[in-house]
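Questions regarding the structure given below will be posed in turn.
Shown here: the complex without one of its protein chains, the others still in place.
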Amino acid sequence: MSGSTFGKQFTITTWGESHGKGIGCVVDGCPAGLSLQEADIQTYLNRRKPGQNKFNTPRKESDVVEILSGIFEGKTTGAPISLLVHNQNQHTKDYDHLLHVYRPGHADFTFEQKYGIRDHRGGGRSSGRETVGRVAGGAVAATLLKQLNITLNAFSKSIGEIIIPTKAYDFAEINQNPFYMPNATYAKETAAYLEHIMKQQDSCGGIVECIVTGLPLGLGEPVFDKLDANIAKALMSIGAVKGVEIGDGMDVTKRRGSENNDAFYVSDRHIYKQSNHAGGVLGGLSDGAPLVVRAAIKPTPSIGQTQRTATKDFSACDIRIHGRHDPIIVPRAVVVIESMIATTLADLLLQNMSSRMDYLTAIYK
Amino acid sequence: MSGSTFGKQFTITTWGESHGKGIGCVVDGCPAGLSLQEADIQTYLNRRKPGQNKFNTPRKESDVVEILSGIFEGKTTGAPISLLVHNQNQHTKDYDHLLHVYRPGHADFTFEQKYGIRDHRGGGRSSGRETVGRVAGGAVAATLLKQLNITLNAFSKSIGEIIIPTKAYDFAEINQNPFYMPNATYAKETAAYLEHIMKQQDSCGGIVECIVTGLPLGLGEPVFDKLDANIAKALMSIGAVKGVEIGDGMDVTKRRGSENNDAFYVSDRHIYKQSNHAGGVLGGLSDGAPLVVRAAIKPTPSIGQTQRTATKDFSACDIRIHGRHDPIIVPRAVVVIESMIATTLADLLLQNMSSRMDYLTAIYK
Amino acid sequence: MSGSTFGKQFTITTWGESHGKGIGCVVDGCPAGLSLQEADIQTYLNRRKPGQNKFNTPRKESDVVEILSGIFEGKTTGAPISLLVHNQNQHTKDYDHLLHVYRPGHADFTFEQKYGIRDHRGGGRSSGRETVGRVAGGAVAATLLKQLNITLNAFSKSIGEIIIPTKAYDFAEINQNPFYMPNATYAKETAAYLEHIMKQQDSCGGIVECIVTGLPLGLGEPVFDKLDANIAKALMSIGAVKGVEIGDGMDVTKRRGSENNDAFYVSDRHIYKQSNHAGGVLGGLSDGAPLVVRAAIKPTPSIGQTQRTATKDFSACDIRIHGRHDPIIVPRAVVVIESMIATTLADLLLQNMSSRMDYLTAIYK
Partner (left out) sequence: MSGSTFGKQFTITTWGESHGKGIGCVVDGCPAGLSLQEADIQTYLNRRKPGQNKFNTPRKESDVVEILSGIFEGKTTGAPISLLVHNQNQHTKDYDHLLHVYRPGHADFTFEQKYGIRDHRGGGRSSGRETVGRVAGGAVAATLLKQLNITLNAFSKSIGEIIIPTKAYDFAEINQNPFYMPNATYAKETAAYLEHIMKQQDSCGGIVECIVTGLPLGLGEPVFDKLDANIAKALMSIGAVKGVEIGDGMDVTKRRGSENNDAFYVSDRHIYKQSNHAGGVLGGLSDGAPLVVRAAIKPTPSIGQTQRTATKDFSACDIRIHGRHDPIIVPRAVVVIESMIATTLADLLLQNMSSRMDYLTAIYK
């Protein structure tokens, strides 16, 4: 396997299963001298927690983070930062009936095929709970980015058929509704929409968008570790993501070159783009405009309706999933996506430091 | 930088600029004992070459590959395979007027900002010609996959507004038209569509799809090197790609769980899926169904129309790009996308070999 | 930084400081289906603990390991294995006087220069306690090797001037004396030798040797990840190691080719070497003979004698180190070296699985 580490200079290594002892993350390569406290990370983890509303799983996940290493007197020392979140409130018995059954839309079948063994309790390593490690690590990255005045805003752009147009965004609203939507009216509409779906014991998908401002020019390492390439990997590695777009994304396929090119203009001896169809990335490098990224989140696969499936010993059977599941993953995915983007950016920021001889001479003068 | 290597066990390292001496690729980690000849690679490179029709650049690129190492008596030896394609027919003078001007939609501006120096001749390293190295390396991967009865079919699913529905696919048609489209009628329609666009000195985008059959179950390395994650990176690292979809992609965002889940069924003591909304990937691992991937290709940024832009010394100016450019990149991108997917799959096939103790005991018995 | 991960397919990522909350290791890439229990790891950690004799630090380190993830019903699942050892019995106050003083032979000065910040308590990340993580991870590797009938024997070959000649080795003695020496007589001599040194408030160095049998032929990945290259890195990355030898090591420099070459012979349709000057490695690959590796361990830098040194604010001063230190590191380094070799071998065993097409077809038939 060996796929548990992400990044090259700034890396996160995550571990842990849904119903094991805990979930953790080791952050390596974080520069020394960054102020970092448990509260910085807890804030991020709290955004991932199921809310106190009817649109979330009734599972209680306290998810308290503990920093085990890498900090001395409130600052990073350059040593690896080990983060631990103990598992609690696991109802392992809820999963006993899944010991031999493969849930549609889940990784039960493929994990068993790959490894010949499977921790069926809550999906084990393939559980959405795995993202606790990503958020813990991403919070460290985000703290670093903040020091450099880089701002990330992730939010739900759509839930099912409710789609918020760009011009209706109001970032101040994001934390004011249970869906992390940048518009109060659409959030209200979404609540009604979801109640309808829940009554049908069904679930739905949506789009998470993230807009990043303040990035230095030139981030990304051609030709394979481009900014957009690394972000695409970062997001597609999240369980429920089925599509990733940069800037105008899939829409560019219907555009003309004359519409899609962003013209340059000059202002005060700086060069800017008049539009941002490219989403802040030209040739795989940040171009000074806001980075705009979207991820398509699939509907929660765990639904109450009866589904046809198969067992380990090749019997067909029906399954109804009762557990404690979210009818919609999108709102809780918002912080996961922001975290993965933060981690990717922190890594590329460090990598970019060695791109020019004059940077070397500045440091090794 | 150091972003010129892709993969972990089966790796490609590419190099070369548009107007330098050549383009190359070093393939490392290819298992010994694979029959491989220059012809295997040339076939792939030929698919990337501008065709003999009016929809392509009139540039002639012979692109003859030479194998410099790693082969002995027609077989791979386990040593790195160095592939070289000399550049020819470069009209460097065509680019003299671009020395100080940033072309909209190109990487001129960002490369200059990142590196403080820029090879302006044909875009240098950021040129589409860079993909010669990807195709050469991908051809080696594809040869390996073929040995394991894995089949890749990449094609143009859409060009501009002409979109071929899935049920209209006929793979036998792919190589029968200049657009690598799996349908003759749509191809004819596309020809007319493109002529219209070319008259306007404009360009357009489109979608490339790739369908892979014959994959073993369980490919992909959770949680960060998942099959879909690595493919997303592979494709988004290609210059013109702005979006990547797996299976139903962006469309899942409007679906219900009850629609989107693929039910399992049993046949002859094997387990299959009744539908394939997931595109052959569950939990980041191949699930036995065909792998379905799509990439959104932006319109060629080089167009004949006048565009507003800026120069290195901060003057605003107009630009008209005369060179020898494709009005549409999509058809030539088909083999690039197939190559990147082949490389990703070869790498994950090798990585997966150490996923189980019984595989170890099989080999080290 | 980002230097906390070792290996490529089978990786260990370690974290933790001497006086922090604990030390840990995340093992990634371990094949699924390996029986593994805390006891397997504890056995290794116990060999690293200070013994109940006068030649060790009187510090009590219980070092109980906890497996936090990656195991289900006694077997590895392919998911990362997180190992945690809580720190206990830390006397942080012992180090208060070192806040501004750089201990000779320690990393105090260089860490402060590199990071601009330093956890002075017990050396922080640069402490010998860091090796707890290596041993925990190495124990997992060793458990895997055992399944494949690969045997590692590490021991003290010399302590100070007491050197055990190869012909006097008796592996049965290794665990019968406090020095992990393969000879009882030499061990007795060593005890007297060390008492003398301790009276002088001094310390001494020595050689650890490790002999590995049962290795498959051909392990190692030319040209940079050769078996001997990766082992050299593995051992030299341990704090106190200043030299690494394979086979006859430094002695080959005085040899003739006619003496140093190991002649081949045939027996029962297998090919063997008549001698083993090469130490089991030819061209960077295992050659069927026992792998023979030695590491030179420097004397414990912490000594009771007065030493001249400097403070952070550039004053000269004297230092006498009172703490609870080993007069000799060698015996406790034995298991650390065995662990690093085990980790290196496990990694190369996994990498080697993709070296030949017939291995691929065996697994993907």
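Note that the chains take the letters A, B and C in the order they are written out, and that residue 1 is the start of every chain.
The rule is simple: a residue touches a chain if its C-beta (ideal position, glycine included) is under 8 Å from a C-beta of that chain, and two chains touch if they have at least 3 such contacts.
Quick caveat, the model's predicted, so the values are computed rather than measured.
Asks: Hey, which of C:Asn56, C:Ser82, C:Thr143 or C:Thr300 is the one touching the hidden chain?
Replies: Result: among the candidates, C:Thr300 touches the missing chain.
Asks: In the full complex, which of C:Leu45, C:Ile67, C:Ile207 or C:Ile341 touches the chain missing from this view?
Replies: Touches the omitted chain: C:Ile207.
Asks: Hey, which of C:Leu282, C:Leu345 or C:Ile363 is the one touching the hidden chain?
Replies: C:Leu282
Asks: Residue by residue, what part of chain A touches the chain that was omitted?
Replies: These residues touch the chain not displayed: 8-10, 29, 31-34, 76, 78-79, 144, 147-148, 216, 222, 349-351, 353-364.
Asks: Tell me where the left-out chain touches chain C, residue by residue.
Replies: Residues touching the hidden chain, for chain C, are 1-6, 14, 102, 104-107, 109-111, 113-116, 125-126, 130, 158, 160-161, 197, 200, 202-207, 217-226, 228-237, 239, 241-266, 269-271, 274, 278-279, 282-288, 296-303, 305, 307-310, 314-316, 351-352, 354-356, 358.
Asks: What is the set of chain B residues that contact the non-displayed chain in the whole complex?
Replies: 1-5, 7-11, 13-17, 20-24, 26, 28-33, 66, 68-70, 72, 75-82, 84, 111, 114-119, 124-125
Definition applied: only the chains that are shown with their structure count from here on.
Asks: Just to be sure I understand: the centre of a chain is the mean of its C-alpha atoms, right? Then which chain's centre is nearest the mean of all of them?
Replies: Per-chain C-alpha centroids compared to the overall one single out A.
Asks: Taking all residue numbers used at the chain A/chain B interface, answer same if over half belong to both copies and different if under half do.
Replies: Same, since over half the interface numbering is common to both chains.
Asks: Using C-alpha centres only, name the chain that sits farthest from chain C.
Replies: Chain B.
Asks: Report the inter-centroid distance (CA atoms only) between chain B and chain C in whole Å.
Replies: Roughly 45 Å, centre to centre.
Asks: CA centre of chain A versus CA centre of chain C: separation in Å?
Replies: 38
Asks: I'd like to verify one number: the distance from the centre of chain A to the centre of chain B, where each centre is the average of its C-alpha atoms, in whole angstrom.
Replies: 26
Asks: Which chain B residues touch at least two other chains?
Replies: 222, 351, 354-356, 358, in rising order.
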